[in-house]
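The other protein chains are all here in position, but one chain of the complex has been omitted.
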Amino acid sequence: MSRIITLLTDFGHRDPFVGIMKGVILGITPDARIVDLCHEVHPQDISEASYILARSVQYFPTGSVHVAVVDPGVGGPRRSLLVSTRNRLFVAPDNGLVGLAVSGEEYRAYHLDRPLYWLKPTSRTFHGRDVFAPVAAHLARGVPPEELGTPIADFVRPAVEKPCRETASMRGKIQHIDRFGNLISNIPGNVLPELPGERFSAAICGQRISELKSCYAQAAPGELMMLIESFGYVEIACAGGRAQDVLNAQKGEEITLEWNP
Amino acid sequence: MSRIITLLTDFGHRDPFVGIMKGVILGITPDARIVDLCHEVHPQDISEASYILARSVQYFPTGSVHVAVVDPGVGGPRRSLLVSTRNRLFVAPDNGLVGLAVSGEEYRAYHLDRPLYWLKPTSRTFHGRDVFAPVAAHLARGVPPEELGTPIADFVRPAVEKPCRETASMRGKIQHIDRFGNLISNIPGNVLPELPGERFSAAICGQRISELKSCYAQAAPGELMMLIESFGYVEIACAGGRAQDVLNAQKGEEITLEWNP
Partner (left out) sequence: MSRIITLLTDFGHRDPFVGIMKGVILGITPDARIVDLCHEVHPQDISEASYILARSVQYFPTGSVHVAVVDPGVGGPRRSLLVSTRNRLFVAPDNGLVGLAVSGEEYRAYHLDRPLYWLKPTSRTFHGRDVFAPVAAHLARGVPPEELGTPIADFVRPAVEKPCRETASMRGKIQHIDRFGNLISNIPGNVLPELPGERFSAAICGQRISELKSCYAQAAPGELMMLIESFGYVEIACAGGRAQDVLNAQKGEEITLEWNP
């Protein structure tokens, strides 16, 4: 059985771009399993796509091929990239998309420079169709990375903005707002004190939220709450509502956890 | 060949939640056939999801596994549910989602209480990924329901709001508005008199629609019409337009069919 190929793009659902990529893949590897990760990344928002990719890939079987295409530099000098880690393969423009997902792992990187494996003619505006889809399809049918590109020492890896620890507090940011208006910070839940004697609260948008819940149903309707969301980060939510609207919060909003003596 | 697994959620398309569920499923049952039913259910609208599920499952092959996740109570006391009928299997939170779809059928219900079959660690905020996806995958590869949960006598089954029959009329409600602005009532089409001599009309939003059409093309552009929609219920539509906008109608709107002597 062929490998799984996941697709993550900013192509949306109004155009046939994603469907066309699937056609190209199936023309090369008819039994590939293709899974849509997300196609509603805000246009050209590399950072959002990078975040989504990093959260998602751990839930796919070993050997999966993850294609990510948010590509404002398509056709220009930016390289096309293949990164292999112990458990998975990434295919994307070399613009920072892959960095977060391979963070802390050993990897090999390749510059995709073998037109033999691309669609012909190869456009300079739609590498999702012409480069990344065919390369992913070849990977899924077993072509080794070193046939598809030339090893390179490194690739674009944006600095990850980590929360800032102070004596009795930790300052982070809202890095994602999901469909339910939940505000997901970049503060890992495991910094929260586990000793029952300790107390802490979150400050965001001029409000203070002092209780840590373990699920949405523990709060009263309309109540703001703090919890550890399902990927392990501190989240601000509103029971039966949208914390984003209640707090008028934006992506990038500052959030501070404070330990109270 | 493995069974089909359908997915119905309120997760939308901006987040990778649905894609992640598929990754979990394929990790357990690599040859599962996964079909998206709908992911744009309004956030936490159990009633809408229940309606969509009930309309849809009859069109899937015998043995299909239907996963539905609209789950405001996730992680709290609400149970996780498995319901098997003669032809299909349902996996969902026990919050009323499944009731309409199994209405009138014999069933067996199970409380999903065997963490052995769940993803580890199991979050308290994303059971779609951690409980329902893996359980559906195990069902699709042939694990029997009784291994996945403990039989229970009953589950949450909300009362279905049925239309109200009076001497010369029937009062119902608009239970769904589709993408085309068509207003779908809860009045089954088979109550309409089939004798050509009888006459009836529909009253809704202060307007009276007196002719029953059998397809959209029978009405003049902009004309309001009544017809039996493709799932068997009385529908108000507008040829080449949106009845919802023409009538300024809402979900839950009252509609009355009147027989005229």
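The letters A and B name the chains in turn, as written, and every chain counts its residues from 1.
Methods note: a contact is a pair of C-beta atoms (placed from the backbone, for glycine too) under 8 Å apart; a residue touches a chain by one contact, two chains touch by 3 or more.
In this text, all values refer to a predicted model and were calculated from it rather than measured experimentally.
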| item | value |
| --- | --- |
| Chain not shown: contacting residue from A:3, A:129, A:176 or A:213 | A:129 |
| Residue numbers in chain A that touch the chain omitted from display | 10-20, 22-24, 26-27, 30-31, 43-44, 72-78, 123-126, 129-130 |
| Positions on chain B where the hidden chain makes contact | 1, 4, 6, 8, 13, 33, 35-40, 52, 55-56, 59-61, 64, 178-180, 214-218, 227, 229-230, 240 |
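Quick note on the criterion: only the chains that are shown with their structure count from here on.
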| item | value |
| --- | --- |
| Distance from chain B to chain A - Cα centre to Cα centre, in angstrom | 31 |
